[in-house]
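Note that this complex is displayed minus one protein chain, with the remaining chains in position.
We just call them A, B, C, D and E in the order they show up, numbering each chain from 1.
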Amino acid sequence: MVRRNEIAAIVEELCEQNKDSLTCHRLRHEAPMPSVDVLASIVEDLRAVLFPGYYGPSDVTSESMPFYIGANLDRLHRQLSEQINRGYCFVCQREDKALCKDCEERSRDIAWKFIRKLPDIRHLLATDVDAAFVGDPAAKTPGETIFCYPSIRALTNYRIAHELQLFKVDIIPRIIAEMAHSLTGIDIHPGATIGEHFFIDHGTGTVIGETCIVGRNVRIYQGVTLGAKSFPQGEDGSLIKGLARHPIVEDDVTIYAGATILGRVTIGKGATIGGNVWITRDIPPGAQIRQSRPMEKSFEFGAGI
Amino acid sequence: MVRRNEIAAIVEELCEQNKDSLTCHRLRHEAPMPSVDVLASIVEDLRAVLFPGYYGPSDVTSESMPFYIGANLDRLHRQLSEQINRGYCFVCQREDKALCKDCEERSRDIAWKFIRKLPDIRHLLATDVDAAFVGDPAAKTPGETIFCYPSIRALTNYRIAHELQLFKVDIIPRIIAEMAHSLTGIDIHPGATIGEHFFIDHGTGTVIGETCIVGRNVRIYQGVTLGAKSFPQGEDGSLIKGLARHPIVEDDVTIYAGATILGRVTIGKGATIGGNVWITRDIPPGAQIRQSRPMEKSFEFGAGI
Amino acid sequence: MVRRNEIAAIVEELCEQNKDSLTCHRLRHEAPMPSVDVLASIVEDLRAVLFPGYYGPSDVTSESMPFYIGANLDRLHRQLSEQINRGYCFVCQREDKALCKDCEERSRDIAWKFIRKLPDIRHLLATDVDAAFVGDPAAKTPGETIFCYPSIRALTNYRIAHELQLFKVDIIPRIIAEMAHSLTGIDIHPGATIGEHFFIDHGTGTVIGETCIVGRNVRIYQGVTLGAKSFPQGEDGSLIKGLARHPIVEDDVTIYAGATILGRVTIGKGATIGGNVWITRDIPPGAQIRQSRPMEKSFEFGAGI
Amino acid sequence: MVRRNEIAAIVEELCEQNKDSLTCHRLRHEAPMPSVDVLASIVEDLRAVLFPGYYGPSDVTSESMPFYIGANLDRLHRQLSEQINRGYCFVCQREDKALCKDCEERSRDIAWKFIRKLPDIRHLLATDVDAAFVGDPAAKTPGETIFCYPSIRALTNYRIAHELQLFKVDIIPRIIAEMAHSLTGIDIHPGATIGEHFFIDHGTGTVIGETCIVGRNVRIYQGVTLGAKSFPQGEDGSLIKGLARHPIVEDDVTIYAGATILGRVTIGKGATIGGNVWITRDIPPGAQIRQSRPMEKSFEFGAGI
Amino acid sequence: MVRRNEIAAIVEELCEQNKDSLTCHRLRHEAPMPSVDVLASIVEDLRAVLFPGYYGPSDVTSESMPFYIGANLDRLHRQLSEQINRGYCFVCQREDKALCKDCEERSRDIAWKFIRKLPDIRHLLATDVDAAFVGDPAAKTPGETIFCYPSIRALTNYRIAHELQLFKVDIIPRIIAEMAHSLTGIDIHPGATIGEHFFIDHGTGTVIGETCIVGRNVRIYQGVTLGAKSFPQGEDGSLIKGLARHPIVEDDVTIYAGATILGRVTIGKGATIGGNVWITRDIPPGAQIRQSRPMEKSFEFGAGI
Partner (left out) sequence: MVRRNEIAAIVEELCEQNKDSLTCHRLRHEAPMPSVDVLASIVEDLRAVLFPGYYGPSDVTSESMPFYIGANLDRLHRQLSEQINRGYCFVCQREDKALCKDCEERSRDIAWKFIRKLPDIRHLLATDVDAAFVGDPAAKTPGETIFCYPSIRALTNYRIAHELQLFKVDIIPRIIAEMAHSLTGIDIHPGATIGEHFFIDHGTGTVIGETCIVGRNVRIYQGVTLGAKSFPQGEDGSLIKGLARHPIVEDDVTIYAGATILGRVTIGKGATIGGNVWITRDIPPGAQIRQSRPMEKSFEFGAGI
């Protein structure tokens, strides 16, 4: 049995140490942390609005749909406003709580503006669904890609998060993106710009960085990295944030599994990048790039393999 | 506060747009969508049957086991029949609802045939457990691989889904495979054919495509792709579905992390494929393949790395 | 409707077959299996202790924190003792149940010793948070990395599991590590040794093997493998377990996405390893290694890409 | 540890015995039992429609209310249809399953007719709310009676169940009435007829039988029984069901706590019945009835009281 | 915001005061409190065994029933053993923990003996179901009484609890009885002896005391008390526990709503007791007892009634 003195000592140590530590969250303005559970339910509600019948009640009819969508949007507005506001508080440095009133109103305003964007988001996702269906011989129906494919799940979260990012919402877009990352292994930064009719096959390990620009009709595979190569420092030695440092991928490009493309380089229109290559320079339009041929030789694997 | 007129307008836009869209599921025959939650519980019940004591009640004895397994199979039959039928409805194009009666009976019939395959499935999984245990120096007991290893979890779902696929069940096998994909990062298409004593170490990012044929005693690592290279089009320009387009991997092959093997190529018996290679041609039996040696040079990384 | 005789037959087959099979867990000493759900809640409680305010009640104050942490530690001690003991039973081969008494006491003792390590674990994690913040231009605040970044989630589980591993706890560390693996795609074996100020960007598909030694201030990316190359067999043909077989990565090394480094090789201090390379030999300090330049040529991709 | 033979024996005995027993439900027509959980959720949904803002989302506005109510009614129609059909199957004696088709359609039809009655039900409940508010000096607002008073909860269930009973729905009305009975101790049979502006104060132990007729503006207290006194038998000795056998209570009557009124007697308009009386005859309009005066005497209670 | 010093002070006061208080439970022998949730689930499992098809899976067939019942009994044995043991610990005064071993074995033994009584319990309940059906003109089928009637629910718990009481199980029988009391308002002490074919109509407020003896074919209504009148004290002034102090009710008796019968009196075979009477003496067989006629007079109710 643990003796109280010991617990008391360790509690004291943990609380003491905590004083100067960045591992402890200081609540400001009495707004609690964003709720991952509520955000997950917000995303589920959005999926029910964007893909009615696939998500939400499956026997919705064209007659009953307006009621469901209307009730859904009303709830979404309330919940999203609250979470957006918590996002602001999360990064807020202001001491003067009187300024918080503005944040609440701004949150409600943005939540509403976001809801007005839903038809556009749905249009983009419809092109992504088409891309997945025509691009995968294993897909029997478009519906299958909506209901089963990690690509559509990840792009749904991305297109939601991206829109919120454009409205300068703090941290919430990142949380929504990480939800999809955890479920699908696809890590798309909400800041990335991605055109219509995009498809990521399989997707595990794919990374698309914050300042990427991806054109229309692009197709990439699992394990593809569109990343940064170097991070310029300011005079004080700290990283300069926000610089364009990720690739531009033009229309109609295909990138095979495991390719790593780093830095502000451009993959030209219609290029094809083979798997497992490491690219840190521009690739001209229409080029076809592949890894050096592997060597066949008796190399030094040990016994038992 | 959102004004009603605004909500009404956006609702109308979403419902309007929806009319011609593939993002909306039209319910046919009054059968609701397959339930991912029920399928997850079916897989859990199957794990309790396949690995008694590890899953399900942990203090089952040889005396009480028949009762648990019997009750489990009875419930499985009912739930699986229902989901198989929903799978048929999901892709069904028939207008005549009178034909649905056949689907219900067929679903029950297949669920029962599937249950009769469980001893075979368990036998295959026992060889996989052995492969994991003898192939991983970090494993202390076979039980540890059953209880902890992503390989066994992914192969359990795969071997279940594959058997359902052989019975021509619609979409359900894919959902079961994607569950494992989401949890483990291992993406095995239910259509793939995989021999006994198979082991995937770590596994995140591994992809095994629809028409792959994998022999016995094969071992692969994380990030390995056994994928398709090109998708022949029919005369109308649409993809021809169902063609053999993924690799054949013969017995006793080892493939290291991150290797990408594309197209209907054959990796010969006993070959060893090193990591990070890109292979689009046949590899002879016993060959040992590895990437070209990397270059060492001062290359253009920026400051701060 | 399934007929009883049929169910009875298949039940018998499953129970029969099971008798000699390694797929069935035999309960020893009446201790049930470790509970994954309880372990998940233990990890959540630990996160609330290590990152107060970020996890657990978000409006904890410096006044109320000691109560929460104290109650948390008390509950942790009880639950963890129980799970540690179950871990021992999981691998136990002893027939004499009288020896179990020792295990219970040992479990309680270790749980308490582990709790005393929490301040150290928190200190290490604070350096990891700093590494993530200063190393990622997309991070706006350190708090964002605690709340959103897979790296911190995976390292939290790793540093907990590693400490338990040092206390020779059975299987529990592996389960805790696999939880993080499933959620983040980052697979760090609890046996690995990792220094402070460590950062894994994106992380999906990253593997760090059991006998790895990683220095301070190391930074790696998604899809990096620090793995084993060959597994020496003993005279009886079975693998020799526990040998040092994974890389040593010295301080200040950076390894880019998709690099595969196998065997007991050393990556020297300050080296930079480019993406997608395959390395099975020592790399000297300060070296910069990258893949051979890819070829540009019209290669054999099919139509439709 | 229980030995299997013993379990097997007791199982056999329980299954054997069961064969001829009325304790075992024989499934007909493959329709499962009514679901108490679903019915509870149906009642909650109805409460959100009948008392918007008090139940369901509390920040519904007059703008968003139509969406919520519309979505609610659509879901209610589906769930209620299903449960009504299960109710029919519960009492069904027909062997010919082809007749079931009619029940399904009838269920849907009745569910819809019931929904059309909701405005009337709400009107009646509004008068009950008024009765509770004006009749209880402890009530500060009408809203308090909606949100807290057992009377309103029991009458809500009753008025729902009564309407379903009028549509000749089987068993479902009784289940809904028993839910309220369990929560409030108020047992109103769905077959009873109760006029508007009815109030039951406290209510625990109040019973209102199947063939009661209660007028307008009646007020009763806890522990009041409006019951049957005798049950005439048919020639075969079995009870004749459905006969009028419970009291008629005319308008403006008050009945105090614990009064027991049995048989098809009439309590005349405006009468007041004191507590704890036993009445088996008609009471004229305006009468005031009370128990004989109690005796004061040293009676035989034991020590210690 | 609450200041810590204040919380600390009140915490101290609560802990201080607690030291000598009977409001604080001292854990003995490390056995936790009986779990009300587990006991509720045990009762649900028992109901699925006693009334298969009504409770538990509703589409159980005579073919699948043995599996369900077998699995159920196995789980029941384990869970019930554990709770019985916790019940012993709850009242245990022994300091020597070495004696606890006996309790565990005794608990398992009793749980098994109890399971062997289930066929008898089911037989008794079948007579109660018959009593409810033939005794209530509102009941359409026996199944309705099983599925809806508080009488059957309360008697199920009572007959379970009574059997455990006969095995001298501590506190668990009382908890099971109180569950039914809370749900139905029927309070039957597990120590009471009740013959077959018993029916309680409506039941709210009915009380049957610890030493009651109720014959066969008895019928009572809501609000009936079979209670104790006086509690003899021992020489030290404390109550003498366990004395016969409640009524004996012989076969074929009917007792109407609200009757209060106190003390070790006998209600003779076939007697009928009218409602709201207060009886503290023997009633001869066949007697018919009713309250004095109420008075009709203008008594002193105030305005507004």
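List of remarks:
Rule of thumb we're sticking to: a contact is a pair of C-beta atoms (placed from the backbone, for glycine too) under 8 Å apart; a residue touches a chain by one contact, two chains touch by 3 or more.
Model, not experiment: these values are computed from the prediction.
For the omitted chain, the shown partners it touches in the full complex are A, C, D, E. Check D:P34, D:P150, D:P190 or D:G227 against the missing chain and you find that the one touching it is D:P150. Of the candidate positions D:N5, D:S62 or D:Q93, contact with the unshown chain belongs to D:S62. Contact with the chain not shown here comes from a single listed residue; of E:V38, E:L166, E:I213 or E:I289, that residue is E:I289.
Across the entire complex, the residue among D:P34, D:P52, D:G87 or D:G215 in touch with the chain not shown is D:P52.
Contact residues of chain A toward the unshown chain are 1-4, 7, 11, 61-64, 67. Think of the hidden chain as still there; on chain C it touches residues 57, 59-60, 64, 66-71, 73-75, 78.
Although one chain is not displayed, its contacts with chain D can still be listed: residues 49-54, 58-62, 65-66, 69-70, 73-74, 77, 108, 112, 115-116, 118-119, 122-123, 125-126, 129-130, 134-138, 140-144, 146-150, 183-185, 202, 204-205, 221-223, 229-233, 239, 256-258, 274-277, 280, 290-299, 301, 305.
Here is the rule we go by: only the chains that are shown with their structure count from here on.
The greatest centre-to-centre distance from chain C, using averaged C-alpha positions, is reached by D. Chain C and chain E, compared by their mean Cα positions, are separated by 51 Å. Contacts with at least two other chains are made by residues 59-60, 66, 69-70, 73-74, 185, 204-205, 223, 231, 239, 258, 274, 276-277, 290-293, 299, 301, 305 of chain A. In terms of which chains touch, the assembly is arranged in some other way, matching none of the line, ring, star or all-to-all patterns. Contact between chains, using the touch rule, shows up for A-B, A-C, A-D, B-C, B-D, B-E, C-E, D-E.
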